[in-house]
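One protein chain is absent from this view; the other protein chains keep their places.
Letters A and B mark the chains as written, and numbering starts fresh at 1 in each.
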Amino acid sequence: MVYNIGQQMHQLCQELFPICRSITGDGFRESLSILKKHIPDIRAVEVPTGTKCFDWEVPKEWNIREAYIISPQGEKICDLKQSNLHVVGYSIPVDKEVDLEELQKHLYSLPEQPNAIPYITSYYQERWGFCITHAEREKLTKGLYRVYIDSELKMGSLTYGELIIPGESDKEVFISSYLCHPSMANNELSGPVVTTFLAKWISKLKNLKYTYRIVIIPETIGSITYLSRYYQHMKEKVIAGFNVSCVGDDLAYSYLPSRRGSTLSDKVALHVLENLQPDFVRYSFLDRGSDERQYCSPGIDLPVCSIMRTKYGAYPEYHTSLDDLNLVTPTGLQGGFEVLQKSIEVLEMDDLLCTSVYCEPQMGKRGLYPTLSTKTSGTHVRDMMNFIAYCDGFLSNLEIANIIKVPLWELKSIIDTLKSEGVLEPVAVHNGKSDSLIHKKTVPLELPSDFDLKRYFDMQPV
Amino acid sequence: MVYNIGQQMHQLCQELFPICRSITGDGFRESLSILKKHIPDIRAVEVPTGTKCFDWEVPKEWNIREAYIISPQGEKICDLKQSNLHVVGYSIPVDKEVDLEELQKHLYSLPEQPNAIPYITSYYQERWGFCITHAEREKLTKGLYRVYIDSELKMGSLTYGELIIPGESDKEVFISSYLCHPSMANNELSGPVVTTFLAKWISKLKNLKYTYRIVIIPETIGSITYLSRYYQHMKEKVIAGFNVSCVGDDLAYSYLPSRRGSTLSDKVALHVLENLQPDFVRYSFLDRGSDERQYCSPGIDLPVCSIMRTKYGAYPEYHTSLDDLNLVTPTGLQGGFEVLQKSIEVLEMDDLLCTSVYCEPQMGKRGLYPTLSTKTSGTHVRDMMNFIAYCDGFLSNLEIANIIKVPLWELKSIIDTLKSEGVLEPVAVHNGKSDSLIHKKTVPLELPSDFDLKRYFDMQPV
Partner (left out) sequence: MVYNIGQQMHQLCQELFPICRSITGDGFRESLSILKKHIPDIRAVEVPTGTKCFDWEVPKEWNIREAYIISPQGEKICDLKQSNLHVVGYSIPVDKEVDLEELQKHLYSLPEQPNAIPYITSYYQERWGFCITHAEREKLTKGLYRVYIDSELKMGSLTYGELIIPGESDKEVFISSYLCHPSMANNELSGPVVTTFLAKWISKLKNLKYTYRIVIIPETIGSITYLSRYYQHMKEKVIAGFNVSCVGDDLAYSYLPSRRGSTLSDKVALHVLENLQPDFVRYSFLDRGSDERQYCSPGIDLPVCSIMRTKYGAYPEYHTSLDDLNLVTPTGLQGGFEVLQKSIEVLEMDDLLCTSVYCEPQMGKRGLYPTLSTKTSGTHVRDMMNFIAYCDGFLSNLEIANIIKVPLWELKSIIDTLKSEGVLEPVAVHNGKSDSLIHKKTVPLELPSDFDLKRYFDMQPV
């Protein structure tokens, strides 16, 4: 049954795959409406062409109906109907005859991958062009070619989807993915599809602590547009966030940090990956290449990092027609879903607790400890006593889990029991700015006034 | 003659070994009175049964006169007189006949160590039981066994010993060991015996800087009881402390940090072990198992760490009858004593000094420097000039010793000379809360106002 989610996600990918999407236009709208069938509360928002967004503005809307080339032999090649990668994204309309020499200036292919159609766009410079496998390009003969692109660039709008799932706190977890890529699977149908299924799961959770802000946007211009509208609110409220991209293949797990590198998101991502997928690939922010470029830009600096399967740019099929639904698999999507799901679970569990008494509590009288002292005691008791030993009102549950080397989710029953027994009391909630914590009441115990949290962390045993 | 101390300590262990001790009762009192012959100023304190101590209360007092089993063959086995490990600690009185099946429920043995009697206690759940070698247990035949335990659980008191050795400052060094274990040698006669000889040595030291608070207690309930009485005073006054346990075997040296991990005690312990016993085993606080569980608990957080020979739980004889006076040796005790002795010396030497002039002092005119400048100069001069170079009123003697890679005790004559020459002046004393320092007067030199101590430390060359 759990495996079913992977299959359901793969099926949704199949449904979306053939649609010709771009950063604006009807392909994006149609794709978003298909996602909406799974998450009905998502709201489609239109932002008119020409709207100023920081240093940028929303471009003209692009739509395309048909595109192909007729060879001197009368053969139809580079047909949009065969693959919507055949046309350079945002190509202007064209309908004329050109000789091979002229045509070559408008063709894009990859000599090192002769059977792949490359993915090429030209959003901010008007031009037309076709993408073609290098094998096919090499077979082109001299003669006249008819090039035909029935596209349109008009004053229209950019579309994005936004879903707010309210929780107890107005502090927010931000999840972003992008839907602007045409027929490619890992980069990028896996992101919006996994995000859709995550949203579906989150919306069914009981006692949600945080509010979830989930967006499905076009890459770059979409995140810049969205930030230009909400950055002040988000800088105040967002405590953690994930950019969801390349989460569908079966080859690796990857982590790309936020610019600052140790936000709450980063800590959560590392905790999940180190415990679930310890062989994951650890990238630097220098390897970035998606919307974290905007979310983590100077002065924005949202706590956003990325958990991926194989990172964009790190697999040969990337940005070609070879990134298809063979590369992306049900188990690949399932794995991408699960690490993000666990990250949400960790975020929701990461409270700040404190022991309610000085010294070790007497667990025996609460029935929580073996009454016989022998040479050894079990893992459960050891984890419980270790958790209590670090529960000092300064270290969060996640930090303690790291110190005592136990995945936080495996401590759930211990924490629930200790809270209901009154051995542990909550003392604080996360604040909205960064990875630090605001105390909501005083710690039960008198703690030394000179307690230096930063220093304290440095001191933990490795 | 120095070696004599090891022999004297081993002799004291032999004297104490046969006594049947527990966390309360006459065995503990008798043992403490034997230690008192060496340190007459130690004060025995009685705390009545039922006294509330944080989350705990002082249990009934337990005493035992006789215990054994009569086998169907009429043989007396598990005789307390043979080994006081034969009875589960805090066993209630029993005198009846049981068949083998019933008896088995009350027997404890170690299949993996068939010739060892295990050490078992049940302080907080009333039960009775016998401990037996697994070899002997396997030989038991069907039939009726008479089980006889002549013990008593009564409203009485818990006993501990406390010795205060006053020094110039009311800041305290805390030394704690426990005397509640019956006939075992490393864990635990080595601790109270080494502590006794340390106390004897400290009380003879001239110009003692710190006050020494030394306690001989029952483990766990004793430290909780003691803390419940003095924790506020101790949190204010104790600048360093050591839990003394497992300091008598000849196999290893070990270090177990305080919870915070870099208190003054930790720094002292590491300085001593790294210089004297560089192959020592470095444990994590997660490996804890003695009274540091209480001393370092949240909100108490005393600067207490442990320097040991082979750590409890890390040798197969631990908590069995095999932990005897063959495992603990005169040289083993001697080594345990010496690392703690050096730790006290380092603590007493760890002042905060500052050079009295800008630039290097002219050592030549003081007769402290070769007048001829040649290609090389000696170790002594190099150590002296290095010590002065870091003597800036911010780094303590211990910290400088670490930076210049010389054991602090080897710098004693250099420091004494430089102080008497007026080249170095004292500027501060340790404060009572943590490993930081309070300035008692201004530093002779103007130091930059933005001097960041924490950062400074990070900058030192490795």
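The criterion applied here is as follows: contacts are C-beta pairs under 8 Å (C-beta built on N, C-alpha and C of every residue); 3 or more make two chains touch, one makes a residue touch a chain.
Small disclaimer: the values here were computed from a predicted structure and weren't measured.
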Selected from A:H38, A:R146, A:K200 or A:R260 as touching the chain missing from the view = A:R260
From the list A:F130, A:Y231, A:F337 or A:F387, which touches the chain that is not on show?
-> A:Y231
Touch with the omitted chain, as defined above, among A:Q8, A:T51, A:S169 or A:S297 = A:S297
Full-complex touch with the removed chain, picking from A:F17, A:W201, A:F285 or A:W409, is A:F285
Kindly note down the residues of chain B that lie in touch with the hidden chain.
-> 354-355, 357-362, 364-365, 371-375, 385-386, 389-393, 403-405, 443-448, 450, 455-456, 458-461
Chain A residues that touch the omitted chain in the full complex = 53-56, 108, 110, 118-125, 127, 220, 223-224, 227-228, 231, 235, 257, 259-262, 284-286, 288, 293-294, 296-301, 318-320, 433-434, 436, 454
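Methods note: only the chains that are shown with their structure count from here on.
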Distance between the centres, which are taken as Cα means, of chain B and chain A, whole angstrom | 52
